[in-house]
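The block underneath contains the structure these notes are about, expressed in structure tokens.
A single protein chain has been omitted from the complex, and every remaining protein chain is retained in its original position.
Going by the order they are written in, the chains are A, B and C; count residues from 1 in each one.
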Amino acid sequence: MIDAELAMLPGDSPVQLIDASGDVVSDPHVTMPEPARLLDGYRSLVIGRRLNEQCNALVRQGRLAVYPSSHGQEACQVAAVMALDEQDWLFPTYRDSVAVISRGVPPAHAMVLLRGDWHSGYDPNEYRVAPQATPLATQLLHAAGFAHAAKLRGERTVVLAMCGDGATSEGDFHEAMNFAGVFHLPVVFFVQNNEFAISVPLSRQTAAPSLAHKAIGYGMPGVRVDGNDLAALLAVLDAAVDRARAGGGPTLVEAHTYRMQAHTNADDDTRYRDHEAVVGWQERDPLLRLRAFLRDEAAIDDDREAAFAQEADALAAQLRDAMNAETSPVPEDLFRYVYARPTPQLGEQAAALRDEIARSIPTPEVR
Amino acid sequence: MIDAELAMLPGDSPVQLIDASGDVVSDPHVTMPEPARLLDGYRSLVIGRRLNEQCNALVRQGRLAVYPSSHGQEACQVAAVMALDEQDWLFPTYRDSVAVISRGVPPAHAMVLLRGDWHSGYDPNEYRVAPQATPLATQLLHAAGFAHAAKLRGERTVVLAMCGDGATSEGDFHEAMNFAGVFHLPVVFFVQNNEFAISVPLSRQTAAPSLAHKAIGYGMPGVRVDGNDLAALLAVLDAAVDRARAGGGPTLVEAHTYRMQAHTNADDDTRYRDHEAVVGWQERDPLLRLRAFLRDEAAIDDDREAAFAQEADALAAQLRDAMNAETSPVPEDLFRYVYARPTPQLGEQAAALRDEIARSIPTPEVR
Amino acid sequence: MTILHAEPELAAPASLPSTMTMAGALNRALSDALAADPSVVVFGEDVGTLGGVFRITDGLTARFGEDRCFDTPLAEAGIVGTAVGMAMNGMRPVVEMQFDAFAYPAFEQVVSHVAKMGNRTRGAVRLPMVIRIPYGGGIGGVEHHCDSSEAYYVHTPGLTVLAPATAQDAYALLRAAIQSPDPVVVLEPKKLYWAKGEVDTEQPAPIGSARIAREGTDATLLAYGTSVPVALAAAEAAQAEGRSLQVVDIRSLVPFDDETVMAAVRSTGRAVVIAEAPGFASVASEIAARISERCFEVLEAPVRRVTGFDIPFAPPRLERYQLPDVDRVLDAVDTLNWDS
Partner (left out) sequence: MTILHAEPELAAPASLPSTMTMAGALNRALSDALAADPSVVVFGEDVGTLGGVFRITDGLTARFGEDRCFDTPLAEAGIVGTAVGMAMNGMRPVVEMQFDAFAYPAFEQVVSHVAKMGNRTRGAVRLPMVIRIPYGGGIGGVEHHCDSSEAYYVHTPGLTVLAPATAQDAYALLRAAIQSPDPVVVLEPKKLYWAKGEVDTEQPAPIGSARIAREGTDATLLAYGTSVPVALAAAEAAQAEGRSLQVVDIRSLVPFDDETVMAAVRSTGRAVVIAEAPGFASVASEIAARISERCFEVLEAPVRRVTGFDIPFAPPRLERYQLPDVDRVLDAVDTLNWDS
């Protein structure tokens, strides 16, 4: 086989730099990130984990309508953001709230969608984070188009688009990968393979040796990486982002991780998987292993850990308070943003609603 | 790399058994079909070529609205059908009229769509040929579903679905390949890569080393074959069909051929390609090389050739006469087949039209 | 994302009338169909082991096996497109689109093939397949989980489109849909999944027939799916004010029951159409236009429409403003020229 082809195929096993017990795995092709960077990453993991817990609690308290947790996938969430520069763009999904927050979006704003106040709670241009996408794989095309515009203007922007293993089965995944390959776009497709699409296991999504094996079909390299190893994720994503920025084109990165909790609080995973599998993944936890590594390297001490925990608690408390504070979405907003200028028809309809509310006739839900 | 993976990747060059000048190319992995079978195939090629010419003529005479010719791609058309058994099913496109006819559909019935009398002119169940599909790649999903039903019932039916290089860019191509891979379906995806999608060259459809390299991303083998070499096509398609029938699952076969004429008579290919390229492909013609081979093998003589030519002329004449014969499609048919039993609304509308026609008010077209 | 919900009780074995939720009735219809006809297959996303995010397919895989009810790769065009092929090959596929907005990826397959194959082949290839779509709001769902997408389907010739409002009709219409030689889109009002009702599995609901849900003499309310309970509640409230409102449950959007609808409106001379979908070029528009044309001389007042606003569906905490409710219906009724 031609070398160029070989270069597009993933290795036989995912790239790993720190194993489950925190020991270094040497890989000639990848370089270990600086300890300082890993320490910084660990801080984000701690915060991410804490926010996932907080959000689950907020659902139980009825403060959030629903929360798709990234518990156990925090290394992917954090690495995706750390790999990007200021001017780069992130295209996240409903599961990637921790990534959105790591990118700088205030937690309370990130939660607007899941609280049900509005469809999205932040200005994408302010943080260079697209709205979290719900229709699977659709955002991958937006990412490709965004990258295409950047390329046409000769900008150095790189776009990183996230999706899950299930989303790779959608036609939009194919079309996005193909547009990126054909136009050689500065975009990184980052698949978090957590082995489930709600109840459906990976084996129902693909018969391929790995999801990364799809890349060669689009003329781009496919890389497999341990999705619970922040060091490996950073090394792999940095390389992909650098390639994209240097004009080297797109990369498909498949991170092998695991969905530790139910799809959302509304899901009952006891119906379709036995707990052993979940337990088995607990010792592969991304926080535990990085902590062990940093301890061995003496790159972290109790004070630092305490400080991180404190920071995370503070942020979580902020979020809790914000969610507990009553907000009252404004009905008029339903008409305000549909078009840059409301149509006459929407004007009429908004007036009718205003009038209805003015007559203070309550509009109870019919049950 | 693991052997199982290697087995899914296509070779570095398309499989070839008879080169452009008619000489045998020995390939240890593929066996040359019996001369008798090749002779039979040559007969079909001659007929196919003649029908393509006839249909172009019928367009010029205004007897057909439009004709997407498979001139130069006859080996693909013929091999696709020869590889199938009686009970197998073919899912063709608008370009595959010669294949449809090779499968036994009377030429005049095959031309009903392109003449504009109706949307399709034959009973799919009678010939086990689906209606020729116009929306690109959509029929690949029908083929997968058809094969899935056969598998669920434990039948030995194999399904062969055809599409072009451009169609591989559609989301439906991806979803069909993936369903076939995941459910291990008895289907062969046969891509005629004729290097163009109307005016758009292959380089705008993919950056992959070849279209066959997409197969591994679905966990199925991808094979590249010389699309103008009937012998190679038969060897490759036979193997794929046998695998499918034996429960070995799907295969993606990419036949490398060339669209010798404009997309359709309505297209002007001088706008986007220079004639040299076309000329270059003339000496790779599928008929010339097979004829040369059969001549060398003394498997064909002048009488045989004359007989084939005669048979082809007769069939073409039949088609011409049928197309010249006036048919008058029945307006009532517009309402008859929309539902198994017309809705009351369609009943009303049909009555209104009947009434309108009865009052013999002509309904001129407004220009 | 999936929404929280209870579980349907297991379908009662007897065929005697019994009380069940609409979800239970749908589940029962599927299992009865699977038991009655070996060519029926059920597939989609999470319909297997999980039993569907709304549990409509609960227990089917366990009872009928992986070959009769199974999960597919996550691809809606793939689900509908392979269903077309299965139907071409003698099966009766019943597929589930997980939520209304997630049926859109299958739109080309639905419009260009599902709806047209029978016509294309002069009836040689019919597609006896059912596309089940949980639709509408009222469950606090986030964006993309609450669309009322019926207009897209009813405007597509070749499709039969049903929208039941009761457990009884849910059972009977889904059974009828599965038996139909033509492709049927069944719009299931997810908001009513947990509403209970009597179900007699022997009592048919013919496709193409509307239902007089409540007798009345002063004006006619026309509704379907999620808006039927709204109409009934409005009629109840109007009663108190001494106004007698008739309620017609359209339930079969295509074919449309002109006979029942026009007779009903002629009997009162006044009409209000109630539907949750945005009103512009909607099912409500068609009903209003038909009535206005066919009952012109008997109409005492313009036909009013109480529909969703022409906006993307509202976020959960604002959705109550988007949903037609009793007060809006009564306000509309008040405008029907009572002193003419």
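What to note about this one:
Note that a residue touches a chain if its C-beta (ideal position, glycine included) is under 8 Å from a C-beta of that chain, and two chains touch if they have at least 3 such contacts.
Values in this document were obtained by computation on a predicted structure and should not be read as measured data.
The undisplayed chain touches these shown chains across the complete complex, A, B, C. The residue touching the chain not shown here, chosen from A:Tyr42, A:Tyr94 or A:Phe179, is A:Phe179. For the options A:Ala36, A:Ala298, A:Ala325 or A:Ala340, the residue in contact with the chain missing from this view is A:Ala340. Among the residues C:Gly24, C:Gly85, C:Gly158 or C:Gly269, only C:Gly158 touches the chain that is left out of the figure. Of the candidate positions B:Thr31, B:Gln61, B:Gln87 or B:Thr134, contact with the unshown chain belongs to B:Thr134.
On the side of chain C, the interface with the absent chain consists of residues 77, 101, 104-105, 107-108, 111-112, 115-116, 119-120, 143-144, 151-152, 154-155, 157-158, 254, 256, 277-278, 280-286, 288-289, 292-294, 296, 299, 301-305, 309-312, using the contact rule stated above.
Mapped onto chain A, the interface with the missing chain covers residues 89, 118-120, 123-125, 130-131, 135, 138, 140-150, 152-153, 171-172, 174-176, 178-179, 182, 333, 336-340, 343-345.
Looking at chain B, the residues touching the absent chain are 65-66, 68, 94, 113-119, 134-136, 166-167, 169-172, 197-200, 204-206, 263-267, 271-272, 329, 331, 333-335, 338, 343, 345-346, 349, 353, 356, 361-366.
As a working rule, only the chains that are shown with their structure count from here on.
Among the remaining chains, the Cα-based centre furthest from that of chain C is the centre of B. We define each chain's centre as the mean of its Cα atoms; on that basis chain A and chain C are separated by 35 Å. Chain geometry summary: the mean Cα position of chain A and that of chain B are 43 Å apart. Residue positions of chain B with contacts to 2 or more other chains are 171-172, 174-175, 178, 182. Within chain C, the positions touching two or more other chains are listed as 72-73, 75, 77-78, 105.
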